[in-house]
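Supplied in structure tokens, the structure appears directly below.
Note that this complex is displayed minus one protein chain, with the remaining chains in position.
Then we have subunit A:
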Amino acid sequence: MTAAALSAPRPRWWRSRTVRRFTRNKLAMVGVILILGLTLACFVGPYLLPFDELFIDLRARFAPPGTGAHIFGTDPLGRDIAARLFQAGQISLLVGFFAMLMSTVVGTVVGVVAGYTGGWLGAALMRVVDAFLSFPSIFLLLALAAFVNPSPIMITIIIAVTSWMEVARIVEAEVRSLRDRDFVMAARMLGLSKTQIMFRELLPNVIGPIIVAATLTVARAILLEAYISFLGYGIQPPLPSWGNMLNGAQQYLDKAPWLAIVPGVAITMAVAGFNFIGDGLRDALDARSDQR
């Protein structure tokens, strides 16, 4: 190796081909803007609004959007929907994010272990994955939600319990395909332990698919939270979430349709945002799309 090659500047990650491919993907950029915008609105918005999300004003019940300072109108108790929406967004986004974190960790560990060890342990682990996938996730989620104390942390945990299988499947397949490569052999020759090979040698090589799956899992987790909260078994009022804001909306559909429209649009935007980003990441990380 020549001195010139050694002193050559390290390539900056933000100039890499992957990043360029990602930033050139219009839909992915729409996703990034959606998620940044929603996050900003939910975490900064409450400080800019003149209303508190718990402030009840019975004289201002069912005010349509645009009444005075109520940009999204008010609910049956006269609470400001915008204030509630942003507060709810904090809960929904955080539940989605942490559920993703938990399920990605569990899925990755199961996938790496099953993929590398193989044999009866690997087979058994993957059959458990298959078994979990046989349950419609909403059925399992509701059954669990009815049996535990529905605090935001518990809801996050049970969403993770029903969402780790996709990651596990993807990681298992990737690891299994890498298991007999030369660099793994070399690591084994060097006397690295199984754990070191699995998590220091193999894991960094499957990080791309994990990131893609994790992004899509956030979208899925936000949707699942919305489903069970809508049905009354998720986040409990007075703590607002996008799902439980829709819980009472059906009975007022005729009188106050904005009660249903506003939170639903927020959910769709957040979920679509993460789906767009995940799809863009998949294209950007896929070496095959290089040829285009």
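Brief remarks on what is shown
We adopt the following convention: a residue touches a chain if its C-beta (ideal position, glycine included) is under 8 Å from a C-beta of that chain, and two chains touch if they have at least 3 such contacts; residues count from 1.
Definition applied: contacts and distances are computed from a predicted model.
Of the names listed as "Putative exonuclease, DNA ligase-associated", "Diguanylate cyclase", "Co-chaperone protein HscB homolog" or "Acetolactate synthase", the one that matches the UniProt record for the absent chain is "Diguanylate cyclase".
Touch with the chain that is not drawn comes from one residue among A:71, A:211 or A:231, which is A:231.
The omitted chain makes contact with just one of the residues A:71, A:138, A:187 or A:239: A:138. Note on the undisplayed chain: of the listed residues A:29, A:192 or A:261, the one touching it is A:261. As for the chain not pictured, it touches subunit A at residues 27, 127-128, 130-140, 142-144, 146-148, 219, 223, 226-227, 230-231, 233, 246, 249-250, 253-254, 257, 260-261, 264, 267-268, 271-272, 275-276, 279.
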